[in-house]
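The other protein chains are all here in position, but one chain of the complex has been omitted.
By written order: A and B. Residues from 1 in each chain.
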Amino acid sequence: MRAYDYISLLQGAAVTVSLSLIGIALGVPIGLMLALVRWSGVPVLGRAVAAYVSVLRATPLVTLALLVFFALPNIGVPIDPVPAAIASLAMNTAAFNCEIWRAALTDFPRTQLDAATAAGMTTGLAFRRIVFPQIWRISLPGLVNEMTLLIKSSPAIAVVGIVDITRAAVRIGAQTYEPLPPFLAATVLYFMVVLGFVRVQRAIESHMDRKFGFA
Amino acid sequence: MTREFAIVWAHRDRLLEGLANTIWLCVLATILALVIAGPITVALMSANRPLRAVARGFVDAMRCVPFLLLAYIVYYGLPSLGIRFNNWSAGLCALVTYNAAYMAEILRGAWASLPREHVDAGHAFGFSGARLYWRIILPPVVMACVPVIGNQMIQIIKDSAFLTIIAVPELTHEASAIQSMYYVPFAAFVAAVALYWLLCRIVETLVAAVERRAEATR
Partner (left out) sequence: MASAAATRTSEPAAAAAERPVLEVQGVWKKFGEHDVLIDVSLSVRKGQTICILGPSGSGKSTLLRCLNWLERPDHGHIFLSGQRIGYRAGSELPMTPAELAPIRARIGMVFQHFNLWPHLTVMGNLIEAPIWVQSRPRGEVVAEAEVLLDKIGLREKADVYPARLSGGQKQRVAIARALAMRPAVLLFDEATSALDPELVGEVLAVMEDLAKAGMTMVVVTHEMSFAQDAADEIVFLDHGRVVEVASPEKFFREPDTERARQFLQRYGATTRRAFRDGA
């Protein structure tokens, strides 16, 4: 592999990491909002969210990306590859994150809410000051796990023409007729990215353990 | 819009063939992955340190690699080592290898949480070796794992869609072919999504049914 190839791979890595991060940055809060809609028991919207989550969790990322990229222009919404990739990543991870947040919310002791209400807090205030600070810590391992899964399914965005790590590796292999070295280099890159996320998660957990006595 | 769906309906044979391929691929991959996971789990729980390290290395490696990359390595990379697969076999091989690691980890988790007394009783009655695993350890482990294995099967179904990139004629590939030939992207992919959703619901229903039967023993 020439130096030029390494640079291509790193460019692919930059694409993978940046698009994944944007997808995560969108998907985590959207997932929380979806979970809140279901948790608060809003009638029609709650069922709609449940249906959305059920479908999105059953849909492969590849199929979703193809749907978004090819179908939206067809119904009058033009879309470029990068926004299409971000949209499908975000939609997909939001559905999984919704379930992760929901698990923490349903396990949250109602008694604490009673205490907040008795103290005169509105639902919004209680959520901001009492519920959220606890559930984000509880959900963290699940959320980070989902982030690593997102990165591992990110090669799907190659079907809409984006050159991520995997596609860059395939290109290099096709050009040099030596596919294994770039593939192995790509594996190392993914491994490093995933490891990075896991390290950050462990650091946050041990910090919380030290500060609060629980993780 | 209805015109689009009508076109897809007219070519439903192709779509259903893709669905059949997906089902066949995933069922085969699940069974083979479970079969291969068995010995890997035994290795993971073994007292033999080198064996345990090798098994652990394999499982951790598969959990770090994106599935598509593994599929590429099997399909494009192995030929340079002399092993040539067609795209179907490469896809199946990648699915099986990848998920055998996950299944092994699932089985290991359930095995490790077997109460010690359960295995003690097996030992006390003279069970050892293969008989101990088959008759005493494996049945409660597999029963405990059914919902998680069901989840993994859903994951296999979704991973199979990646294989469209190496031209395996599964559901997404066929939907893609229909949409590019007849310019019906929305209908084609919505139909594909609906079918994937249906598959997952079927798996979930099966898991629930097995769970209900297992309730008798709990």
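Definition applied: a contact is a pair of C-beta atoms (placed from the backbone, for glycine too) under 8 Å apart; a residue touches a chain by one contact, two chains touch by 3 or more.
All values derive from a computational prediction rather than experimental measurement.
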Displayed partners of the chain not shown (whole complex): B
Hidden partner chain, touching residue among B:N48, B:S89 or B:S128: B:S128
Among B:V8, B:I136, B:I156 or B:L171, residue touching the chain not depicted: B:I136
Touching residues (missing chain, whole complex) on chain B: 117-118, 120-129, 131-132, 135-136, 139-140, 143, 216-218
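Everything below uses one rule, namely that only the chains that are shown with their structure count from here on.
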Centroid spacing, where centroids are CA-atom means, of chain A and chain B in whole angstrom: 22
Contact set on chain A toward chain B in their complex: 54-55, 57-64, 66-67, 70-71, 74-75, 151-156, 158-159, 166, 169-170, 173, 178-180, 183, 186-187, 190-191, 194-195
Contact set on chain B toward chain A in their complex: 1, 64-69, 72-73, 76-77, 79-81, 154, 157-162, 164-165, 171-172, 175-176, 179, 183, 185-186, 189-190, 192-193, 196-197, 199-201
